[in-house]
Structures are given as structure tokens and as C-alpha cells.
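For this view, one protein chain was removed and the others were kept in their places.
Per-chain residue numbering starts at 1, and chain names A, B and C are given in the order in which the chains are listed.
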Amino acid sequence: MEIELTAEQRAFRESCGKLAANLAARWHRGRGPHDIDPPTPGDDSWSRVVDSGWLAIGLREENGGAGASVVDLTVLAERLGYHAVPAPVLGAVIAAEQLQTWNAPPGLLQDLAEGGLRLAPALDAGLRTLAGAAENSLAWDAAGAEAAVIPATGVAHALGDALPFADPTRAVRPLGAPSGLPAITLTPPGEQALARLGAFTLSLLTADLLGTMQAALDAAIDHARTREQFGAPIGSFQAVQQLLADGHVLVEATRSASYHAAWAVDALPGAEALRAARVAKAFASRSAVEVCESAVQVFGGIGMTWEAPAHIWLRRAHTGRTVFGDEHHHQGVIADDDPHRS
Amino acid sequence: MEIELTAEQRAFRESCGKLAANLAARWHRGRGPHDIDPPTPGDDSWSRVVDSGWLAIGLREENGGAGASVVDLTVLAERLGYHAVPAPVLGAVIAAEQLQTWNAPPGLLQDLAEGGLRLAPALDAGLRTLAGAAENSLAWDAAGAEAAVIPATGVAHALGDALPFADPTRAVRPLGAPSGLPAITLTPPGEQALARLGAFTLSLLTADLLGTMQAALDAAIDHARTREQFGAPIGSFQAVQQLLADGHVLVEATRSASYHAAWAVDALPGAEALRAARVAKAFASRSAVEVCESAVQVFGGIGMTWEAPAHIWLRRAHTGRTVFGDEHHHQGVIADDDPHRS
Amino acid sequence: MNFADDPAEAGFRAGLRAWLRDHLDEHREGTGYESAESVERTLRWHRALAEAGYVGLSLPAAYGGHGLPDVYEGILNEELATAGAPASPPIGHIAHAVADFASEELKARVLPGLLGCAEVWCQGFSEPGAGSDLAGLTTTATADGDRFVVNGQKIWTSGAMWSDRCLLLARTEPGLARHRGLSMLVVDMRSAGVDCREIVLASGSREFAEVFFDDVSVPAANLVGERGQGWRIAMHMLAYERGPADMGWVGRLGRVLAEAREDVRTGRVAADAGLRLRLAEAAVDVEVLRWHVARSLAGRGGGSDGAAGSVDKLLTTRVEQNLYRVVSDLAGPSFVLGAPGPFADYLWSRAQSIYGGTQQIQRQIVAQRVLGLPRA
Partner (left out) sequence: MNFADDPAEAGFRAGLRAWLRDHLDEHREGTGYESAESVERTLRWHRALAEAGYVGLSLPAAYGGHGLPDVYEGILNEELATAGAPASPPIGHIAHAVADFASEELKARVLPGLLGCAEVWCQGFSEPGAGSDLAGLTTTATADGDRFVVNGQKIWTSGAMWSDRCLLLARTEPGLARHRGLSMLVVDMRSAGVDCREIVLASGSREFAEVFFDDVSVPAANLVGERGQGWRIAMHMLAYERGPADMGWVGRLGRVLAEAREDVRTGRVAADAGLRLRLAEAAVDVEVLRWHVARSLAGRGGGSDGAAGSVDKLLTTRVEQNLYRVVSDLAGPSFVLGAPGPFADYLWSRAQSIYGGTQQIQRQIVAQRVLGLPRA
């Protein structure tokens, strides 16, 4: 057993964090829900994303990628969550991974890796799984994306305007008519490869949730250290300490689950990896909401205002929880895994 | 609206409390599970119960009772719970009420009211509802009882030895062969009267749970005031205060629910009263366990020992929760009350 | 023991229902604070209620009230919520502060406008540095001949942008520590030196504001009660702030619950067995809350102590936050996707454990004042 990030991964984490903070700082969430910047990155931001190689590293080398491990990718996803980055990196990475799994031609994947073609993943209307057909399906994390591909048909669909979504850092857009892109020749993957794709997706979402809850907790701790009431920092009160300590426990447990799920995608057969990822996503979904709610509580009144960042984390926790299935969804699958009589 | 006990009810509460404390003090729970007094009351204790009129007050006057309200009876039940009285008063009262509902002859009910004949109610094997047949059924709160009657047949069944039961203050005994008592001629009640009987039973159990949780909370508060750690009473620590405050909230809410359920038995049609009683029993079942668990937590290590009373309350909370249906059972019924499609 | 209305209560309730049947349609557009129009609708609703005799129910008739027990305020709020009507004007506690403490002159001058809803009032208590620790507030009202000069800043002032007057808690006795140095003043919001800045909530609500006071002159005759009596009056207000409003809150939760059950019943929303059981659990909670609030309200004569109110608030928060958890799970993806209403309602449920004193402070109040546990 060897359960920690390597020195290289820690260095990568730091560089990801720097760019993520920079990207987040370029976006302004406005003075209220009536006044929000769209999450679409500007050209300058997008070229920084492309130059960083974030869109390429996860792809195999023959497809223009660096063949990085899923653990590496979750290091990135955690930092994106931590800084609540609005640029649609996860959407682009998941769309590319899906096409790679469906054996898309290397040229297309290279286009994605280089950010020239911007795709988003298509999900069913309940945002639970990757869509099998275009009808009623929704592209997620689709700000600035040109299209979303339905692998079963190879057709790239144009995307409509963003729908109202609780999370202002990510866009959800309905699939429309086929876009101008030529149809793509794809080969359906085997069952294990499909399961691995599911595990891959859930691992990234888990890491995003981990970063989100860590950010909310860190900010709440900072606030508790400095905000004074009754002549003392509120962080010196036992009731506040109990809340924050429980938050830390959940963050660390989620981190363990996230590491395990990411490791499993590369190390275990697809079905086992998917099970590990379901466990991690279910745990992260409930824990992220709980920790972000605690953070809002510690912030007090100020945490309920639009100008405080607390609600952005809470929104990202809730939407990250919903997308690709919340804890009830995955626990339902786990419950059904056991055949039963009653 | 007039939602409080009358002066007479408060006086009755005090006199019930005195005798309940006395009965409890005559019973010793021993030095461990290997060394427990049975809950069967001695002759002297039982005659005090009979002399107090507890077995009679709830019955109608023509049946040798005093026609007291169900609120009065729950005043008694709450005090029985508070002192964790082992004498089978609730069992006897419920058995008598069941027979009165099934229109038993006045002479028999008078025997019960005077404590000459000692019966216990028969429940199904899951301890959820009054039994419809003798097979596999169990008499509850049956210490010292001679028999349990199955109303559908009018047959009184002898009772076997007490089964192992988590609560040492109450005996559960299997129904055996018909006892020597002559069969009783009974007339089935209507649907509303049966519903009222269900509401009656649940109201008494709710009040018993209320007393149990109040006793546990009071003792935990006393302990927190006197036990010192880190140079101060542990009750001055905010973390302990938070636990106990939440306990108090649950006790007061349960009291409101208990009053309402008891009032409803006499004031509303049977079906409505039963619904009110289900709500109260469900809420009391979860709350009693939560409050007693918190009390154990506040007691710390000492609360885990046999010699401390904390586990007796926790046991009584768990068994009172189970008997006549726990929160899941009643909430299941409430969920099914709404016809649904899914 | 009687959980049902007595004949007078039943008559009041029936009359109110009839009035709502006849008048609610005129106010179907609802109320709000997002814009001048929605504020105008809010004021129109409040004035209609006042005209019909439904404002100031528990205030003495001499000052434009109706001299009824608190329980009538509870019935009013419950019926409005159950009917889906906008809420009643939240002024009972302000009116009681003035009616129970102010001079006859001040009462005669301001109560008719308040109770007739001709004037809009707000309450200036919380400050950026004094939220849960209200006694630590620093806004000063310095006595200067026949006036006070107010300087400082308030926050979370509901409706401040639209108010004519403010009941202000400020420090008048700089020599006295914490709560002993406070007094209560009626401040004209049109005075020179009063400045409001809107606070937009995460839910999108624009009801609150920060209020800045810069050398604001307030006539000494606008002092409510005596100098140094401010804390006592504020605590007195707390008793009127909760009880009756709680009934309205229960009515609102009951409506949310009923809608959710109807959605499940009709199949509009797909609910698995687990969700249906959680909904039944929430139904139990809401019903118990209703009987508990009724007991609190019926059990007190005029006013109750604030600590008992903390018990009710903790219970309400627990029930509400659990209910919204279930309702949001029932909504599934439409909780986060599409119309923002459900998510805004959820955010509001999270505020319940903060506004009016955090859950942590409420528990401490219960522990120390009700259970008698020692202070640290």
C-alpha cells in the first residue's frame, strides 16, 4: 500500500491551483442573480487552459495525449472545484474521454486535446448518465462548447441557450439539431470499457466536490478565526469547533474515497472500478452538501448574501451532487446489486 | 384552545409520581444482567396499585371505572415512564380497555378494575398490533398476569415464562394453551371503536416514552451540573449544552404531541384520533431514543455501566419504541394513506 | 385540554376565511421587495388587511388594535399561510414595544400610522459587528438637548429601503457596559443623514438593507420608554416576534408538505419507496410542530419569555430543514435546473438556523436559561 500523492503529483497540484485561481479571478459573479457573468471563458482564458495541457493529459499518447493517470486528472479536478473555476474543463475532458472510449479517430481527439474543437458531454434529461440519444438530452459544463456528440449515432448536435441552473459556474444547454460538424465514425466499446468510462466520470466529479467542500471549509475556518462575537473569535466557541471538526472529518474521508476511486479506474477491472466510483460519488455528494451547509452556518448572516462566496460553494456542491447521479441514485444501484427477495 | 393540564390533572400527576417512585424503589435491577429482579410486583406493591385506582379510572362507570379522560391516563403513563416502574400497569389498563371496547360483561371488567383478575394484552409476534389469534402471539407487560385474552375467540390463554427482553422492567410472555378461565362472550366493536382503541394504546405508549426521555434528560442535566472535568462542571461546556438543549426541544415537542394525541382519543372520531396517535407515537419513538442516547453520551463512561440508570431508560425507550409499532411502521402507514402511482 | 377552537376563535376563523374568499383574488400577484411595484403591492395588501380589521389583533383597542389574545394573531397567520395568501405585516412586536413602553404622546403620534399600515416601519437592531451578540452593538445616539444624534450602521434591516420609520436600538449611555447602555428610539427614515444600501441575498431576495446613520437628529420625544431601557424592551419584543409568526410558519410548511404529497399522489413526481417514507417522516414532524406551536401560543397569557421561544425556534428550524431536504430530493434535477424557486426556498430554509440568533446561540439560551446549566 502506498496511499499518497507523489512529489510530481504535488507539484502538478500546485501549478493547477495557480492557473485555477487565475481563471476564477477573471470571472465575476456579479451583484446578484440578475447580474451574472456567463461561465464562458474568454479567448485568453481558454488559451491558457489549452496551453496548460489540461485537455490533453488524460488522453492516450496515440491520440495526442500524455497518458496521465486518473489520479493525476483528479488532482486537477480537485483544484478546479477548490477555486470554483467556471471554465468548462471537466466537460471537455469527459467528452474527450467518452469519444476515446468509443474509439474515435485520433485526429478528432487531437483537435479536442488542442482545444480547437470544443465539445461538451450529453446527459439524459435527469442529468444522471451519459445520454444514449439526443432527444431531451442536455449538455453539461457546456459554456462555449460548439456541440455535443451522441456516440450511438456519431452525430454532433448544436447546443441551445443555457438553461437556468443553480450553479452559475457551469452551463447546461439543450441539444438541438445536428451541428455542421461531419458525423464521426465510432465503434462501441465493450462492457468493461463502458464501466471504466462511468468510473472515470464519477471520479472526476468526486474530486470536484472534494475541492468544493475543502474550499468552503477553509473559508469557514478563516472566518471563524477572525470574526468576533461576545469579545472572542467565534472559532474559539466549542459549538463552532464541533461543526468545523465534523466538516474536516468529512473532507478527509472524501479525500480517501476520491483517491481510491481514481486509483481504481486505472488499477481494477471496469466493473470494480465503477463500484468504487459509485461509493466515492455517493459519499462525496452527501458530504459536500453537509460541509457547505456547515460553512454557511459558520459564516452566519453574511454567508446568506450574494456577495459572500459561501453560496457559490453550496451551489456547486448541490449541482455536482446531482450531475451523474446523487447519493440516492448510486446507493439505489448498490442496493439492487444484492439480489433480494422481500 | 386550552392546551395545558388542569389543576386537578397536575395534582393527579403529583400523586401518581409519588406512588410510581415508591414502586420503582421497591424493585432492584441487580448488579448485572445475570442478577435481575423480575418485574413482577410483590403483593404489597400490587395492592397499592389497586388501591390507587389506576386500573379502574379509565373504564366507564358502568364497568366499575371512573370514566377518566385519556389525558388523565396519559398523565399516569408519563409518570410510570419517568420512574421506569416495573409493575405492569399499562399492560393491565390496555387489556381492560380492549375488553371494554369488545363489550365484555361489566362483572369481568370490574374484576380487572379491582385487580382481582390480572390480564395482559396479546400482541402479534412482531409486537406491532393487538393479536387477532393466539398462535405465535405474545403478551406484553405481562409480569404477574394470569392470562391474555384473544378477543376474536373470547379465549383466555395461559402465559409461558418471560422471554429475554431488552427491557428488564417489563415482561414479554408467549401465549400458551387456554387457561382455566371460562370463555368470555364478546361483541366485535365497529371500525371507529377499533380505531379509537388503537389510538388509546398508542397514546399511552407515547406518554410512557415521554416520561422515559424526560427522566433521562433530567438525570443528564443533574450529572452535567455536578460532574467536573478540566476544572469546571461539564454542563458549562457548550458542546454538552448543545446536546442537552436539543434533548429538551425533543422532550417538549413530544409532550405537545402526547397531549394532542390523548385529547384526540376523546374529542375526535376514531380514525382521526388514530392518525394523531400514529404521529405522536412515531415522533416519540425516534425522539425518545435520540434523547436517551444523548443522556448516555453526557453520562460518559459511567453511563455505560449497569449500575448507572442510564441504560434502563435507553432500554425502555427502545422497547417502548418497538411495541405497538416504531416510527418506521407508523410512517409507513402514513405514507400509504396517500394513494400513489409510482 | 382542548386543541380545537373555542366558539369565539371558530367565529373569527370563519370570518377570516370568508374575507379571504372574497378578497384574496385582488392580491393574487403576491407581494415582495424586488421592485417599486412589488413593494406597492405589498403595501396594498397590508392596508387591505388593516382596513378589514386584521392588523394589530393583540394590541389594545385604544391605540387602534383589537384587544384579542395572542392566539388570534396565530390563527390569522395560519389561515393566511394555508390559503396561500401573502403574510401579514410583521409589525406586532414593534407595535407592542411602542404600546407597552412609549409615552402617551408618542403612542398617539405613531401607532395609528403603524397599525393602519399607512406608514411602513423597520427594525434597526443587528449590526455588522453585533449579530448573535446583540448587546455588543456600537451605534450611538448621543443626547444633545432635546434631541439625540445618531451615528452608526445597522444591517439586515428588513424593508429599510421602503420604510417611513425605524425602531432603533442604540447606545445612549456610553458609560454603561453592554446591554445596560442601550435605548430604543423611533427614527424618521426620511431624516437627513440616513442612507440605505440594498443587500442581495444568495436566494435573490432584495428585502434587506444596510442602514447608515450619519449625525441623524432624532427628537428626544421619540425615545421609547426610558434611557437605558432599550435591552428590556428588545427582550419584551422577542416574545411577540415568535409565537404568532410561528403559526404562520407552520401553515407555510404545511402547504409545502401538502403540495409535495399531492405531487407524489398524482404521480407528477416520481417517488421511490424511500422518498415516500421520508416524506411521511416530514409529515409527522410538521404535524407535531403544529401542535407544539399551538400549545406554546395557547399556554401563554400576554407575552412569554424569550427562552421558550428559543425552544420553538430550534424545533421549527429542525423540522423545516429536514422538510426541504426531502422536498429537494423529490424535485430531483429540477431542484437545480429550471425555475430557481425551489433552490431559493431551500436557501431560505438554511437561513432559519442563522437569522434571529444562530442555532448555536439558541441552544445555549435554552441550556442556560431553561435547563439552568452553568455559564462557562
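The definition used in the following text is that a contact is a pair of C-beta atoms (placed from the backbone, for glycine too) under 8 Å apart; a residue touches a chain by one contact, two chains touch by 3 or more.
Predicted model, so just to flag it, every value in this text is computed and none were measured.
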So which of the visible chains would the left-out chain be touching?
A, B, C
Touch with the omitted chain, as defined above, among B:H157, B:H260, B:H311 or B:H330
B:H311
Thinking of the whole complex, not just what is shown, which of A:L5, A:V50 or A:A308 touches the missing chain?
A:L5
In the complete complex, which positions of chain A touch the hidden chain?
1-6, 69, 71, 221, 224-225, 232-233, 235-238, 240-242, 244-246, 248-249, 252-257, 259-260, 262-264, 267, 276, 279-280, 282-283, 327-328, 330-332, 334-335, 338-342
Footprint left on chain C by the chain that the document does not show:
272-274, 277-278, 376
Logged for chain B, residues touching the omitted partner chain are 31-34, 125-128, 138, 163-167, 172, 228-231, 237, 239-240, 243, 293, 296-297, 300-301, 303-308, 310-311, 314-315, 318-319, 322, 326, 328, 332
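One rule holds for everything that comes next: only the chains that are shown with their structure count from here on.
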Can you give the whole-Å distance between the Cα centres of chain A and chain C?
40
Touching two or more other chains, which residues of chain A qualify?
237, 239
For chain C, which residues are shared contacts with two or more other chains?
272, 360, 363-364
